[in-house]
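Let me give you the structure first, and then I'll get to my questions.
Every protein chain of the complex appears in place save one, which is left out.
For chain A:
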Amino acid sequence: MSEPVLDIKNLTVAFPDHLVLNDLSVQLNKGDFLSVVGQNGVGKTTLVRVILHQLAPQKGSVTYTPNFKQMKIGYVPQFRNIDEEYPLSIRDFVGLNLHDSHLSWLSKNERKKLNRIIKDTNLESIQNTPLGEASGGEKQKAYLAQALINDPDLLILDESTASLDSVRKFELLDLVQEFNVHQNVSVLFITHDIELAQKYANQYLLMRHGSYESGPISQFKEADLEEAEHA
């Protein structure tokens, strides 16, 4: 049996004016690729914020294996404030997440790590391009590379493919799948794109306002999502 990486039990989060998550339970095992689907406002990003310890739930718990401090989480957020005149190259941006030492310069080991992730995410030819001048797909790859540079146990993608065309979406998720399959990185993928969810995930979590459904992706029925969207 697979080892659980995240065990979310009876999670309830309420803001002053409304209930966002109500008694949500779901488990993510080592090597799982979990797609989280549901309409806007059902609490998908709130769930991520709780997992990242940016928000405390009113009720329920999230258990990390072995624990939150030791667990390495890579996160690719939905929005990032990178304008056209952003001064750093893709390589320097990816390297921002290196913290093996406190020195101002990168150690030999850190340079090795940086070279490896640049190569593994196919960014070698554009590594010196300013991030602000990169295309949408290249930017997402750079965000992904930064999230993966420390060999995370869990990778969270929050609508990372939302702004990409169909070719770039598959390209990005093919890359994610490589890390999922070959390096056993567990993935939590928040998306509206059912085609992507079904192609890459092995598990799903369908979120409705106040009720949830999860299981192997083979059991996911698109009709459930449509029903949820019209509820």
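The rule we apply is simple: contacts are C-beta pairs under 8 Å (C-beta built on N, C-alpha and C of every residue); 3 or more make two chains touch, one makes a residue touch a chain; residues count from 1.
Here is the rule we go by: contacts and distances are computed from a predicted model.
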Answering from "Zinc ABC transporter, inner membrane permease protein ZnuB", "Ribulose bisphosphate carboxylase large chain", "Nodulation protein E" or "Aldehyde ferredoxin oxidoreductase": the UniProt protein name of the missing subunit is "Zinc ABC transporter, inner membrane permease protein ZnuB"
Which one, A:128, A:184 or A:219, makes contact with the chain that was left out?
A:128
Per the whole complex, from A:64, A:93, A:179 or A:200 the residue touching the absent chain is A:93
Among A:19, A:52 or A:162, exactly one should touch the missing chain; which is it?
A:52
Residues of chain A touching the missing chain are 52, 54, 73, 75, 77, 79-81, 85-89, 91-93, 96-99, 102-105, 128, 130, 133, 146
